[in-house]
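Would you mind keeping the following structure in view while I ask a few things?
Every protein chain of the complex appears in place save one, which is left out.
Chain naming follows the written order as A, B, C and D, and within any one chain the residues start at number 1.
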Amino acid sequence: MNTEFMFFIQLVVSGIALGCLYALIAVGFVLILKATGIMNFAQGEVIMLSAFICYFLVTTFHVPFLVAVLLTGIIAGLMGIVTERLILRPMLGEPIFSVVMVTIGLSIFLRSMAGILFGHNNLVFPSPFPTEAVKMGGIVVSQTEIWIMLSSLVLAAVFFIFFKYSRMGLAMRGTADHQDVALLMGISVKQVFALIWAVSFITAAASGVFLANVMVINLGLSVVAIGAFPAIVLGGLESIPGAIVGGLAIGIIENLAGGYLDQIIGGGVKDVTPFVVLFLVLMIRPYGLFGKKEIERV
Amino acid sequence: MLKVNNIEVVYNDVILVLKGISLEVPDGAVVALLGANGAGKTTTLKAISGILDSQNGELEDGQIEFMGNPIHRLDPDRIVKKGITMVPEGRRVFENLNVMENIKIGAHTRTDRRQVKRDVEKTFDYFPVLEGRKDRLAIFLSGGEQQMLVICRALISKPKLMMLDEPSLGLAPLLVKEIFAMLRVVNDKQKTGILLVEQNARVALNFAKYGYIMENGKIVLDGPTDLLVKNKDVKEFYLGVTDKMEKKSYAQVKHYKRRKRWLS
Amino acid sequence: RGVTEDTIKVGLILVKTGPVAALGLPDGHGMVDYMKYLNDQGGVHGRKVQVIWEDDEFQAPKSVAALKKLIHRDKVLCLITTGGSNQTIANMKTINKYKISNIPNALMQEFFDPYQPYIFAMGATYECQYQCIVDYIFGDMKADKPRIGVLYAKKEYGKIGLKAIRERAKAYGVDLVSELVLPTGAVDASSQVLTLQKNKVDYVITCDVLPPVISFLKTAEKYSYKPKAVFGFNWATDDMIVKACGKGAENYIGVNFVGGWNDDSPGMKLVRQIAKTNGREVKDIGLTSLYIHGIGASYLFGEAFKRVGKDLNPDSLKAAFETFKDFDTGGIFPPLTYTDKSHAPPEMVKLFKADVPNNRLVSITGWRTPKKMD
Amino acid sequence: MAIRSKTFSESYHEDIKLFRTIWLKSWIGLFLVVLAVLPLIGDPYIVYLINLSCIATIAALGLNILTGFTGQISLGHAAFFAIGAYATAIISNRFQVPFWVCLPASGVLAACAGIFVGIPCLRLKGLYLAMATMSFGVVVEYVVITWDNVTKGVRGISVPTLSIFGYPLDSNNKIYYFLIVLTALAILSAANLMRTRVGRAFIAIRDRDIAASVMGVNLTQYKVMAFAISSFYAGIAGGLYAYVMEYIHPEHFTFLLSVQYLAMIIIGGLGSVLGSVFGAVFITIIPEFIKAFAQFLTLLFPALQDKYDDGWNIAAFGLLIMLFLIFEPKGLSGIWNRIKTCFKNWPYTY
Partner (left out) sequence: MDLLEIRQLSLNFSGIVALSDVHMAVKKGQIHAIIGPNGAGKTSLFNCLSGVYVPTEGDILVEGKSIIGLKPHKIAKLGIARTFQNIELFANMNVIDNLLLGRHIHMKSGPFSGSFFIGKTLREEVKNRLKVEEIIDFLEIEKVRKQLVGSLPYGIQKRVELGRALTMNPKILLLDEPAAGMNLEETEDIARFVLDINEELGITILLVEHDMGVVMDIVDEITVLDFGSQVANGSPREIQANPKVIEAYLGQEE
């Protein structure tokens, strides 16, 4: 096969892998957005903290990797519940702006706590995935990436089905619409929120663990979450399939921009392209690809 | 069935809205709660269903009992599980869910999924219009259709006591009749108690057995409805009929200002 | 100002918190540790050095505020460093006005050319480092028509580096094959690696800090892309890289203007000893090269204090610095000279190569300067 | 009849005055006096912090007009700020023109950019708008870095000293008065604007845009106008920032700065002019307060000295933001209003 074509395919494939990571991060955001309408700015910090926790479980406490992942998930879930309980529940019924600001405060707090607890050094995770990449017909995929792709797709499918068909999922969607009416339906809004924060933080933990496997662990890890913003919005904020499609699209776009545009325009267009694409898409579809147009009636 | 004993409610820690309300709904009875705008009817219902917290309100004093158990300290979802369902005022449907999902969410507290399915079909019998709009998002429904939907949603939870806050608001006259006829059937067949808040006094007093009249956070008058309709003040201020039992024309009330208020 | 009978107050503005703290902390710890060491030795002329370390969170406005505070509240004599280039330039006017001697930890030409009376540059400029790298490719590696690719960050070191490499390669008669951006927070470097691979680049020069370089090396390993050598400059020359990438770092060569942690020179022995007395293990220090830099900077200040004698003030301090002539730190730094016309750094670097089995970098050259080109 | 309408008009005029009571007037007078003598008694560190607060105030006012009053969330405010700063830097470097050309030009340029972003974003709402403006911020950052023969890119660009009619404001203390006057002007004009036709239209759009348009408010025009006014403020603030710092660099204008401005107006109080001021001062000064407090603690407990991690300062800052909003979700202006009503009704509590 022609090398130019292989180059393209390889870019797309690695873009998909990257995109799945974005999608996983995006799903974490979308869960909370969907049920509470809050954009949780501290999500990136949770991702970073999870990476640190998993690292220290594996290196300092010599916990086997899978157990460490499990423990990280549990810790993150508990963190989610505690966050909801201590910080967001008192804000029930307050303007959404203030709540979002609280999550920004939380992100500042968590980032700084991470520095205090885990130090500022760059750490390298002893990845359990073999470094040998898998080669299929000349296409190279690392084993880490295969795991990332599988788990993000599985998680997204699970969440999608949960929201669409389960009783609790329906309750969550209802809560997102009107909290007080949901209460009148006998839905325990507190429970719903605690659950959604826990689940979202667990998703964040999953992305944190995967990120730890591909990147250096340091406080800067939390910034990756900002990279996922275009994915969330492109997909349409409250849609799980949207988050997946958005994530994949951004991953592929980023890589193609890196592979082609960077040669022509130069100067690192790779980073800006997702944002430019996002802007253009919003001009055409103001509610993202999968977002519902907010109906306004008077 | 429901006993409300001398409750006081304060909003934002300062505004005393309910100044000692007591009322009672006997088993399977239909009770109406009437009163001017801002009298505190909605607040009373909110206090009973326990959602004052999320509205900056607080139950300062008094007790609420349901089937002999105090409920005024329970979370709203607990209260619903005990069998009290409220239809809030202002057609609060879940706009981003479709009609079917809206109804299903009403059955959140029920565990018998099969029976729920059958009950959904039954409620559609009451409101055939909704069946045709099953898959439409609730926000696309017209005001009347939304009102039917919230009543359906409440019915599906099989409540022991149903509290309705102005169900006739904005409904066409024919529909008002239909809804009340339906409520009557529910009351008869399922022995569901009904606590009704209405502005449309004529309909409400006709429908209920017993009535309470509220002004400024206090109950000022109560009694069986057949006695209430004979009360002179009720006649004048709620039914709009003069002593000679004939309706006043709105065109005539023009420059006629009244300042009389209950007991003041 | 800042000098009493028994103390000398010196300030220090370096980032302590946030993502960039990985660069600030080891540097600052080095500076503080050395001053402690100096105090333990009895101080300078009976005075103990007191260090006040302000965190600027790597933000220029905060850095400016910190300097104002250090001058007007704490009344320090001088600053060991004002941190990064951005912060130093923002503070330049105040530095001159209040005669604050300092050693910036960024390496820009502006700091000594034109002559800045209170800034003492210490450490070869980025230009010099990259020239040495290119020299190494053509000289030591005897590359014939090498295909050179550059990965750079969109930071001043990246841009300066790119330009320096481009010009130097040109001087050898070679054009760069690829010039690609490698963002600092990159999740992976697939598109970069694939592009380099497609363009058959066999010498990769990175102008980026450690984490992205590690990302790059790992990604390259994944695609079994093996250039003849991958180069990095001082911010990315640290044992860390070998620990992180293992076999992926086999072909890595770094350049730095301080001695290597494992060097067998008296200066480096002192550094290791100071670290030990302060209870710092290599893994606590983080980037050892920066710790060494920190110690070196304090070392110079200590020496200058000694040379001044009893009458310590901003002017005499500056004058003392300017008496340095081929001042030898025993291998922490290359020999160093300041005069009252120039505070230029010694344009000398060492190259280090990955020693994968031992998880470290080992020096492969002595101090060297860029070759004179004509 | 004529007499009656005269008195009416007078009373309504009284009614809509900004500073109504003699008390308020004298408090403001006192405050101004304190501000005026401050550089004489305080050290340059404090003056510098106030300078920064002034700049932040102007920018925050701008953002509050757009986000707080008109309800259009922007996460790209740093970009307009940057445009102003770079405009001042580049214009004053290239053409050696005085500040009274530079500053307005910066404001106008930023306003143009605001219009440029505002028009395509008309259909966007809420988070979508936030992300679109954030994208604009990212693009501006990219352009500033990449277009280096104009902006000097990552090397940063230095700015000539601000001089007023030949008199150079070459120190903090001198530029201070200039900033105080401009900030006061900015506050006044924002307060005025918000109680006239335009301001009412903004608030109407925020509260119920469809209803506003049915009442005759041209949504397109006013949304774009809000963008323009907001970025004009940001541009002026950016220009002033360039003059104060005398050196600017792309890293000064990151996404985090946009978030910081948002923090200011939320903490201060959305849709409140005074709130913007409070918020800007709070976010600028509080970290320094915390630092000072931490230093005080280490003096009290010398054992802490070596172990103290500066991370705690920032953690405390984050915590403070959270606690503050949990207890006072309406922001500082909420507290302010409470104090005011308390005073008004004194000695009656309510």
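Methods note: a residue touches a chain if its C-beta (ideal position, glycine included) is under 8 Å from a C-beta of that chain, and two chains touch if they have at least 3 such contacts.
These numbers were taken from a predicted model, which means no experiment stands behind them.
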{"item": "Touching partners, among the displayed chains, of the absent chain", "value": "A, B, D"}
{"item": "Among D:M131, D:V217, D:M264 or D:V277, residue touching the chain not depicted", "value": "D:V217"}
{"item": "Omitted-chain contact residue, chosen from D:M225, D:I283 or D:I326", "value": "D:M225"}
{"item": "Missing-chain contacts mapped onto chain D", "value": "5, 8-9, 12-13, 15-16, 189-190, 192-193, 195-201, 203-204, 206-208, 210-219, 225, 229, 271"}
{"item": "Hidden partner chain, residues of chain B it touches", "value": "35-38, 89-90, 140-145, 147, 166, 169-175, 177, 199, 201, 237-240, 247, 249-251, 253-255, 258"}
{"item": "Touch list for chain A against the chain that is not drawn", "value": "298"}
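Methods note: only the chains that are shown with their structure count from here on.
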{"item": "More contacts between chains, C-D or A-C", "value": "A-C"}
{"item": "Approximate Å spacing (C-alpha centroids) for the pair chain C, chain D", "value": "38"}
{"item": "Chain centre separation (chain B, chain C; CA means) in Å", "value": "75"}
{"item": "Chain A and chain B, separation of their C-alpha mean positions in angstrom", "value": "44"}
{"item": "Interface hub residues of chain D, defined as touching at least two other chains", "value": "145-146, 309, 311, 314"}
{"item": "Shared interface positions of chain A, touching two or more other chains", "value": "111-112, 115, 266-268, 271"}
{"item": "In contact (per the touch rule at the top): chain pairs", "value": "A-B, A-C, A-D, C-D"}
{"item": "Complex contact set, residues of chain A against chain B", "value": "92-93, 167, 170-171, 173-174, 176-190, 292, 295, 297"}
{"item": "Of chain D, residues touching chain C in the complex", "value": "43-45, 48-49, 52, 145-146, 148, 153-156, 158, 172, 245-247, 249, 251-252, 287-288, 309-311, 313-314"}
{"item": "Residues on chain C engaged by chain D in the complex (per definition of touch)", "value": "16-18, 55, 57, 59-62, 64-65, 68-69, 71-73, 86, 89-90, 92-93, 154-156, 158-159"}
